[in-house]
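Below you'll find the structure I mean.
For this view, one protein chain was removed and the others were kept in their places.
This part shows chain A:
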């Protein structure tokens, strides 16, 4: 499958957006991890904005950045959202309430807890009635989302927005599933080259190649510490501007190999 990258969104520690983060990922600027600040998307009306969880803020921020760079209309884009942990903070709130005698789960908290909440808010924010899916594949969630987004763009011959995000869990779940940082990224994948296309991705499945890692130890720690940050080698190749091969791990010994070409 051959796709063109028309837009990129990025948000992580010390990687505020793609414009600031790309030189770091390309190796031409130093990486300094710094806390992530998430702001509610202005795409949503104030009432919905107040209900936005950190998870939804993160997903909408990187999705908006990728779409803005592509100069496409978000309304016309099918989307694929992917996350390992979903909204751990909201789920923990519910688990604590259910463990109490009272059990009064709030309606807003309940609808915010579903894995597809960011996808729902995105479609409301962008007025998009196009298909949108929400995936999970544990540590392989980014690669699974990329595989699905590429398949969808190829079969529908339409550009597709991929949004990947994961946030640390609150303490109790964190002990069992340590996600170390906030990280989100988005790629706008088009089946045809446009004047604004940034790079070409050629994807294939195999079972042999070794997983690509990050040479910088701090960026490698970020990659290992957050399932969405498994995207970093792809983002580094896109930032680097030279042809490169990147291999991502999928479940059950499968590999997703990408030829990234400017």
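By our rule, a contact is a pair of C-beta atoms (placed from the backbone, for glycine too) under 8 Å apart; a residue touches a chain by one contact, two chains touch by 3 or more; residues count from 1.
Note that in this section contacts and distances are computed from a predicted model.
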item	value
Record-based protein name (UniProt) of the chain missing from this complex, from "L-lactate dehydrogenase complex protein LldF", "Thiolase family protein", "Carbohydrate ABC transporter substrate-binding protein (CUT1 family)" or "Beta-ketoacyl-[acyl-carrier-protein] synthase II"	"Beta-ketoacyl-[acyl-carrier-protein] synthase II"
Residue among A:147, A:201, A:222 or A:246 touching the omitted chain	A:147
Chain A residues touching the omitted chain (full complex)	1, 84-86, 91, 94-96, 98-99, 103-107, 110-117, 119-121, 123-124, 126-138, 140-141, 144-145, 147-148, 151-152, 154-155, 171-173, 175-177, 205, 207, 250-254
